[in-house]
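For this view, one protein chain was removed and the others were kept in their places.
A and B label the chains in the order they appear, each numbered from 1.
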Amino acid sequence: MTSMEKVAKAPKVKEGVDQETVDAVQSVGEKYKYGFETDIEMDFAPKGLNEDIVRLISKKNEEPEWMLEWRLQAFARWQQMEEPDWAMVNYPEIDFQDIYYYARPKSMEEKPKSLDDVDPKLLATYEKLGIPLKEQMILAGVEGADQTPADGRIEGQAEGRKVAVDAVFDSVSVGTTFKEELARAGVIFCSISEAIREHPDLVRKYLGSVVPQSDNYYATLNSAVFSDGSFVYIPPGVRCPMELSTYFRINAENTGQFERTLIIADKGSYVSYLEGCTAPKRDTAQLHAAVVELVIMEDAEIKYSTVQNWFPGDEEGKGGIYNFVTKRADCRGDRAKVMWTQVETGSAVTWKYPSCILRGDDSQGEFYSIAITNNMQQADTGTKMIHLGKNTRSRIVSKGISAGRAQNTYRGLVSMHPRAKNSRNYTQCDSLLIGDKCGAHTVPYIEVRNNSSRVEHEATTSKVDDEQLFYCRSRGMNEEEALALIVNGFAKEVLQALPMEFAMEAQSLVAISLEGSVG
Amino acid sequence: MLEIKDLHVKLADEDKEILKGLSLRVPSGEVHAIMGPNGSGKSTMSYVLSGKDGYEVTSGSATLDGADLLEMEPEERAAAGLFLAFQYPVEIPGVGNMTFLRTAVNSQRKLRGEEELSAAEFLKLVRTRAKSLKIDADMLKRPVNVGFSGGEKKRNEILQMAMLEPKMCILDETDSGLDVDAMKLVAEGVNALRDGKRSFLVITHYQRLLDHIKPDVVHIMADGRIIKTGGPELALEVEHNGYADLLAEVA
Partner (left out) sequence: MRRAQALAAKREAAAERLSRGDLPKGGAWITAARENALERLHQMGLPARRDEYWRFTRPEALIAAQAAPVPLMIDEDAPQFGELDRLKLVFVDGVLNVAQSDALAMENVEITTLEQAATQDIHWARDLFGVLESRGQAPVERPLAALNTATATQGLLIRVTGKAPRPISLTYLRADDAGDAVVHHVIRLEKGAELTLLESGPAAARLSKVIEVDVADGASFDHIRTQGRDHGRRALTHLFARIGAEASFKSFSLTVNGALTRNEYVITLEGDDSHATVSGAVAGDGNDGAFHQDDTVFITHAGERCESRQVFKKVLRNGATGVFQGKILVRQSAQKTDGYQISQALLLDEDSQFLAKPELEIYADDVACSHGATVGAIDEDALFYMVSRGVPRRQAQDMLVLAFLSEALDEIDNEAIRDDIQTRLELWVERHSA
């Protein structure tokens, strides 16, 4: 069962996630079920990267001059920069001239006027991924009432639930659902290329204001060559009437995906945003270097949830996605709130630190993460909590699970600036090792520059408890079922932070990702 | 019927024999008790039967209705109808009690090639069974055994037993750490499961549990073997005189 079908069929259950573990373990079949490829005619820009490619991307997106200038500036900077080498990840050198920076389905040359005009093959691809782009199909969601997990399944009351989706296929957005309904609430939800054309003032004001052009090697590269992504603006006082979601799909071979997401939550507004991603199985590694910027004004709140399920490469470490992502939230106003939740199960290499700048007084940042690495996967992920305002609060809960020959690193920074009086941070990082060939590492930085703030950091590393495994098995579960159950328990705090349908998806992913790690 | 024949077991890591020719038969529908001094091998027996790592069977056999238990994985033994109520039930943080139970029930049914219980059936069943053990909804929602009192943990074991409906139940010092009221509750739970077909092997130090769960047969175990078998009166004898006389008798 795929994610959106689950939204449609499975009721929302309060405690989460319980029945789904069972479903998940039972449905374990294919190892990477999103590994199929869509045979579709594509337009490619020539391989390699130079100023002309940057100009071409800008032209294909029909961008104004200022945008092109911005890109060229980034490109010039990028050429002066070096790839970072501090993360605990190893991969062959990337030949940046051997990558396609722009790939677009031919059918998208003439921009479809509405979803009805979108190439059926594309729609079918998303269908297969469980992301129906026809609005009427999304309306059937069911939400459970206030009941125990088991109760919810049987007695849960049906309630309509909608999620608006922006689907990005290789370099372009193929469609965004529910735009009209969102527009009625004043919410702008569209592809970033459309936003550059239709809402230039907003984009100009905020693009690069959270993650500056020259922030880091990959962010600068992204600034030069990003082709598409999502744009969200929530006007003051508006509670976004539905969850927003972007679904990223890399399909074409040797193609880098460089998407750019910009979300602005104006004063007193609220939005919950979901992000999912998959790619076909391929022998050669592919690059994904995204930038996500969140701007949160006074009293506004953004919840950003990711289930990252890029192709992780095969058991021998062949292929897979190199995932180098810069995500940052800027709590610009007082009492602004942001919550990052991520479930990282895919990618051959993950390099990702969703961060919070707590600038406004009383602002809050939270980071909940599950990172699972199996086989030859490598993940170096964590967060930065930069406390600048008074009475700011942050919380970090990181659960790393390492199996096979994988390496899993938590890297994080908690920084209390001198003027961030009376601020608090609590960090809990737990690592679980499955098997004796993998590694689990913790690299926290703690910088406290005032004394009215309090920082607490705890970290543990241990292996899966044999007593727990035996207890489960003596009650009839096989080793993989028992392991999936225990690992889901280990990660429960994070799973609970996810929106319901994502929690379900995540739970199944935990089980699938760990397949083959015991026995 | 559980049948153990001349079972010899040593620790896997060291050269220490713990069971030294244990033989025991528990026919269907009977309740047998095993008593014995500390270190006589009672808990080892329950772990070996349920398939815990760390022990090595050097000779002998153990079968349940003729099927060789020792060849099976722990989960296969469970599906075959063996249930061990742990002396120290394990805590599993983050895993809801209800989830755990449902996973266990359906895993076993699947292994036996039976239909899985629907959510409705499961829920109905668990509510009824939980109620009779005075296990409230809250306890079902909490993580498995985490933060449970000693009594709650043992009641939870009995609830699992009631849900999994095994043929052969081994209760490893289920009375330890319980006050009289809690013990009565547990005993009632066990008695409710006696149906003339299901067998029980009750491991205990004290006669008092046997006041509530009346055994058909009592075995005395010492130094890895059964040294004496008798009726309920044997438990009373131990209660009054201790093990010294019995041990002397054998020696």
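As a convention for this text, a contact is a pair of C-beta atoms (placed from the backbone, for glycine too) under 8 Å apart; a residue touches a chain by one contact, two chains touch by 3 or more.
As the structure is a prediction and not an experimental result, all values here were calculated from the model.
Peer 1: I'd like the shown chains that the missing chain touches, ordered by label.
Peer 2: Per the contact definition above, the missing chain touches A.
Peer 1: With the full complex in mind, choose from A:Leu433, A:Cys472, A:Val487 or A:Met500 the residue touching the hidden chain.
Peer 2: With A:Leu433, A:Cys472, A:Val487 or A:Met500 as choices, the missing chain is touched by A:Leu433.
Peer 1: Spell out, residue by residue, where the missing chain touches subunit A.
Peer 2: Contact residues on subunit A toward the absent chain are 82, 85-86, 416, 418, 421, 431, 433-463.
The rule is simple: only the chains that are shown with their structure count from here on.
Peer 1: Determine the centre-to-centre distance between subunit A and subunit B, using the mean Cα coordinates as centres, and give it in whole Å.
Peer 2: Once rounded, the distance between the two centres reads 47 Å.
Peer 1: What does subunit A use to touch subunit B in their complex?
Peer 2: Interface residues on subunit A, with respect to subunit B: 15, 18-19, 21-22, 25-26, 148-151, 153-154, 465-468, 470-479, 481, 485-486, 488-493.
Peer 1: Within their complex, state which residues of subunit B touch subunit A.
Peer 2: The touching residues are 50-53, 73-75, 77-79, 84, 86, 89-96, 98-100, 102-108, 110-111, 119-120, 122-123, 126, 137, 140-141, 143, 160, 164.
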